[in-house]
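Omission of a single protein chain aside, the complex is shown with its protein chains in their original locations.
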């Protein structure tokens, strides 16, 4: 194609967008609405994932030592544990501190007095693991160390939590996949219907001697622009909506970790714009395909 | 309209569905995809709500009595509490049982021995409230009862949990609202594009002397059928998908309460079919409106 | 029956399609509308069945002003006017039979009568063998005859034909013209826009000539005028 022909393609694409104004608006609105929904769910799922990770990383194993274990051995054990594979962090909670915590929980300020000055509690160690999913394995290893009386990581609760989080992640990926497929289908159908209204045009061009690519390019560019505009609107509304929503949520749920990584946000937005452009261009190409066969 | 004219309307609607086959398929697919997504999220949100309710109803207040409170007074207090407004259920945990639980948690089987035979723990009462959101108020009332040493409902955690659940509910309603609006927009646009491809037809009918309703009825019926078919497919796939997914989830998350109320399921499915039919019929009416003005 | 009073039609872009037309056509007349390409013939017809509204002036049909018609009444005006459009305007996804039947279905005529009438009229225009085809499967002349069949099937009181023989060979044209004459003889007012000078000259009917939107001639037993 000569350069002037490219000029014609671009001019024609814009002219056609303008002359079929309401169809252009309808198609870009569809793209915008669909991609916005998709983007919103991508951000939602990313956040849920982020929160789940934060939840998981709070899990810890309580390692109770025998009551008669001397403090020095406890400290040695702490070091030993820290060097174990899979262990991230170990904190020693001396029995005095343990009693204080217990007293607070029970509302019995004078617990030590009530027990006749004897602290019945053992020292214990709080162990955080690197991979929460393998917390059970680490706990089993710790159990076998000398001086360890009992290991407790709320096995039942933790396992349930992990199972729930696993399903949440599956569901999240499933939903995004489903939405992506649905978006693709809806946009393809919309573009096809829009092109269908202009099928005679395509036929006529071929009868006048236009090559397939001569017809395709303006349509492709038109689809591309519609996709870009739709994707752009979706990305813009999404960024604005996300920042204002997270701002509001943080006011009441200050303790909840929310994704505020700007690169992720911007990649998502960019993905929407790029996805819109691709769907628009490829959708147009596929849609005109069957009308070119004359 | 005479009866035979109604016959014509129905025959014409079906004929037109058949002759514009791919447009009918495209439009019903759009309806099906959109309504399936909407339905899936309605069920998801209903389930999350259901789980949140179950979580909330597990919340309880621990009321610790003074260590020296006699068992008879504890029992009297239990009865008194049960008659308080907002209280749903009260359970007395005697100090012996409390010690057993503690011993288990600490891994110290011989806790009583270690403390020299003295049980340092008080009796306590586990109180469930009717409205978890007002757990704080009930706790304050309980605090002022005689012989109550301390009231504990994990204030910080419970408040956070309630706040999170509140936001989850807001978000759920917001998402469903957003999806409903988006579905409506997408379907309207799709129907409009489909009708647009046939705009000349509508003009011609008017020129031949057809009244507006004579033209509208077959289009309306066509839209209705497309909506019914799309909605039906969405509802069918949703029911099947939901039952098989919940079956799978329950295998690994047996402890999670899932909505299995068939009436809710069936209402949702019915809503999709009805919604599809409405959108199809009303969408067609609105779409042909401007082409009738000749 | 039909009266134009100082009718002017200006299209968007300052295009004067009709300028100050005053004309009266009586019930039962047969009128040729002639004039060069772009003279305003089709515009004249469009105003008649209210596809367009005049920019200025008044149009009366059977004594009623059609510019003041409420939109509910328009279909009933149109049912009394059978129109053969220059561009045919057939319904693309209906067969020839269905296209013609449509004009009767609109009137809620019983199905049996529809069948009889449609078959009769298709035979008259020579399309019995094409009844089940769709418009895009027809030759130009066949499409035109379908349009004619649709216009006459409900026996309208006014028949307006915009170049109804433009795509027909001379023999078929003559058949169609004699069909229109028959219909006219039964009392229908016929207005026919045409370029077929031979037909106009041979029939010696009333001729209204337009040129650049002006009424330039109105002869009782006229001729086409450009060839004569």
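When the chains are written out, they are named A, B and C in that same order, and each has its own residue count from 1.
As a convention for this text, a residue touches a chain if its C-beta (ideal position, glycine included) is under 8 Å from a C-beta of that chain, and two chains touch if they have at least 3 such contacts.
All figures in this text were calculated on a predicted structure; none of them were measured in a lab.
Engineer: Just to confirm, in the complete assembly, which displayed chains does the hidden chain contact?
Structural biologist: For the complete complex, the undisplayed chain touches A, C.
Engineer: For the chain that's not shown, point to the residue among A:156, A:208 or A:251 touching it.
Structural biologist: That would be A:208, which touches the missing chain.
Engineer: For the chain left off this view, which of A:1, A:76 or A:118 is in contact with it?
Structural biologist: Checking the options A:1, A:76 or A:118, the one contacting the hidden chain is A:1.
Engineer: Using the document's definition of touch, tell me which of C:107, C:133 or C:216 contacts the absent chain.
Structural biologist: Touching the chain that is not displayed is residue C:133.
Engineer: Give me the chain A residues in contact with the hidden chain, please.
Structural biologist: Contacting residues on chain A, toward the hidden partner: 1-2, 4-5, 8, 16, 19-20, 198, 200-201, 203-212, 214, 293-294.
Engineer: State which residues belonging to chain C touch the missing partner chain.
Structural biologist: Interface residues of chain C facing the absent chain: 11-13, 15, 34-38, 41-42, 86-87, 132-133, 137, 139-142, 145, 162-163, 166-173, 195, 197-198, 224, 226-227.
Heads up, the rule we're going with is that only the chains that are shown with their structure count from here on.
Engineer: As a test of understanding: of all chains, whose mean C-alpha position lies farthest from that of chain C?
Structural biologist: With centres defined by C-alpha atoms, farthest from chain C sits A.
Engineer: Using mean CA coordinates as chain centres, what's the chain A-chain B distance in Å?
Structural biologist: Here chain A and chain B have centroids separated by 22 Å.
Engineer: Measuring from the mean C-alpha position of chain B to the mean C-alpha position of chain C, what distance in angstrom results?
Structural biologist: Taking the mean C-alpha position of each chain, the two centres sit 62 Å apart.
Engineer: Distance-wise, how many Å sit between the C-alpha centres of chain A and chain C, to the nearest whole number?
Structural biologist: Centre separation, chain A to chain C: 67 Å.
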